[in-house]
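Here the structure comes first, spelled out in C-alpha cells, and everything after it is commentary.
With one protein chain removed, the remaining protein chains of the complex are shown where they sit.
Each chain carries a letter (A and B) given by its place in the written order, and its residues are counted from 1.
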Amino acid sequence: MNAEEVLRVLSGAEGIQDVKVLSERRILLTCSREAYRGVVGRLAGLGLSHVVAITGVDMKESIDLLLHLGSSLMATVRVRLDPSDPKIATVSDMLPGAEMREREVHDLLGVEFEGHPSPARFMVSEDWPTGVFPLRRSFTPSAPEPRRSSPQ
Amino acid sequence: MSSSYERIFDIPIGPQHPALKEPAMLKLKVDGEHVVGVDLDVSYNHRGIEKAAEYRTYIQNLYLIERICGICNVAQTLTYCLAVESLHGKEIPPRARFLRVVAEEISRINSHLLWLGVAAHEIGFDTFFMHVWLDREITLGLMEALSGNRITSSYNVIGGVRRDVTEELLSRIRKGLDELEPRVKRYREIVLNDRSILKRTQGIGILSPGDAMATSAVGPTLRASGIKSDVRADDPYCSHDQIPFNVITADGCDAHARILVRLDEILESIQMCRHCVSRLPAGPILQRLPRRAPQGEVMSRVEAPRGELFHYISSDGSDKPYRCKVSTPTLANLPALVRMLTSKGKYVVNIADVPVILASIDPCFSCAARVEHSGGV
Partner (left out) sequence: MGIIDWAFRKSPWILHFNTGSCNGCDIEIFAILTPKYDVERLGVMLKGSPRHADVLVVSGPVTRQASGRILRIYEQMPDPKKVVAVGTCCISGGVFSNGGKGACYNVYPGLDSIVPVDAYVPGCPPKPEAILEGISKVAKKAGVD
C-alpha cells in the first residue's frame, strides 16, 4: 500500500478538510470531529489498524488530537477540538490498542473520550488536582514542595 | 450473601516488590489461584518530561530525552535526532549512519541479554541469570569503548555521532562479538532444552496473532506471535535498507517464543554489527545544523529493543520545540499484557505465572510513564 492508494480511497470521504503528503511514508489528514470515527474506520479497513500513538497538542486556539496509524506507511489523522469543550468519540472499540493512549491524553491534556470503557486515571499521581492538565500551554511546571527541610 | 462475587479477591503487587525492578502497581483480581482481571498503575514513574522538553532547547533536550530510559537510551536519542534532522530536511553523512547502527545494535544486544537475565530470575533459574549478566559485561565494555560510558552513552547527536572510531576499536568490537556469539548460541540451546525453563514458559502468557494485531502490540512481543513486523524493515532509517538482516519471528505465541525471538535477534544483531564494521564508509561523522529548527511537524520511528519507538516534534521556528511527544513500546504492549493476564476462560493464568508473563513483554515503566512521564510500560 502506498500514499496514492490511501488518497484515492479517502478522496471522496465526507468530513475530510485537508490531505498532505509529508514524505514518502507519511500522510497527514485533517478531518472534522464528526467524521473522525468514519475516517479511522476507513483507514483501518485499508490495513492501517496499528495504533502507533495518539498525540495531543495544545495549539492555543484549538486542541489538536493526532492519531498516528501505521504499517510501513504512517497516516496521521488530525482533529481540531474546541479548547472549551474538548470532547471526541473514542476509537478504542474499533482499535483496542488506542485504549491506554486515550487515557494518557485524557490525563495530561483533558480531552474527554466519549464511550471510553475505563476512563480512570492512569498517568498522573493520586494526589494530582483534578482539572489541572500539565500539557496545556497555560500550565507552568514547577517542582513540588519538599516534604522535609534539607539538613544543613 | 450470594453468588461467586465474594470469591474474587484483589492482590496488589508493587510498587516495591522483589519481582519488579521498577515501581509499578498491578492489582490482580484472583479467584483462588487463577487471575481473572488486572488493573495497572504506572504513575510512579511519571516525571513530566514532555512538558519539560518545551522549556529546553533542541540540544538540551537531547540529554533529557536520553534519560527517558537508561536501557534503550541509544534508541531514544536516535529517534529524537532523526526527527530533528528531518525537520531541517538534512541527511547525515554515511559514516555516521553506519556508526549509529553499530551503537543501536550493541545496545539491542545489551538490552536483550539484560532481559534474558531478568527473565531467568523470574523463572527461578538464578544461575542462568548470573551467567547471562556476566556475558552482558562484554557489550557494556564495547559501549564504553565506543562512547565513553557503559550505560548512558550520548552517542547520537543532532547531525551525526559524537565520536569517531579507530581501526583498533573496530577490531576490539569484532573480538567482543566473536566472544559473545558462541555464548548466545549456548544459551539458545539451554532455553530449548532445559526442563525448568520449558515448564515455566511454554504455554504461559498466550497472545494469539489476532489479539497481538488487534491490541497494536510491537516488537518481540508481536513477532513471537508469528507476525513479521519490524520498523527496520518496514520503514527503514539510518542505513537499514543497505544492511541485510532477517526479521525474526516465532509462532509459539507464549513466553518461550518471546525468549527465542530475542535470542535470535541477538545473533542477527551480531551479524549486522559485523557487516557495518567491515563496510564502514570513510568521511565525516557530523553534519552541523543550525540551533533553530524550521517551522513544521515531523514524526519518526525506530525499532527500539522492546519494539516501535515513536517521536513527534512540532516546531514553531524557535530554538525550542513547541511540542515533543514520545510514544514508547511498553505502553503499546500494555493492552497485550492485559490480554495475556485475563484469559476469559480460554486457558488458566496462575498467580505464580504472573512475574514470568510480566517479564515476557520486557516492560520498561520508565519509558511508559515518562513522558509526560518515564517509562517502559
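Everything below uses one rule, namely that a contact is a pair of C-beta atoms (placed from the backbone, for glycine too) under 8 Å apart; a residue touches a chain by one contact, two chains touch by 3 or more.
If you're wondering where the values come from, they're calculated on a predicted model, not measured in any experiment.
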Who touches the missing chain here, B:Leu114, B:Ile285 or B:Ala359?
-> B:Leu114
Out of A:Asn2, A:Gln17 or A:Ser125, point to the residue that touches the absent chain in the complete complex.
-> A:Ser125
Positions on subunit B contacted by the hidden chain, ascending = 15-18, 21-23, 43-49, 51-52, 54-56, 63-64, 67-71, 73, 114, 117, 129-131, 133-134, 137, 140, 150-152, 364, 366, 369, 373-374, 376
Missing-partner contacts on subunit A, residue numbers | 124-128, 134, 139, 141-144, 146-148, 150-151
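By definition in this document, only the chains that are shown with their structure count from here on.
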Rounded to the nearest whole Å, what is the centre-to-centre distance of subunit A and subunit B, using the mean of the C-alpha atoms as each centre?
-> 23
Where on subunit A does subunit B make contact in their complex?
-> 22-23, 25-26, 28, 49-53, 55, 57-58, 66, 68, 70-72, 74, 76, 95-101, 104, 108, 121-126, 134-135, 139, 141
Interface residues, subunit B side, partner subunit A - complex | 40-43, 46, 48, 50-52, 55, 86, 213-217, 229, 234-235, 297-299, 301, 308, 310, 312, 314, 322-323, 325, 327, 331-332, 334-335, 369, 372-373
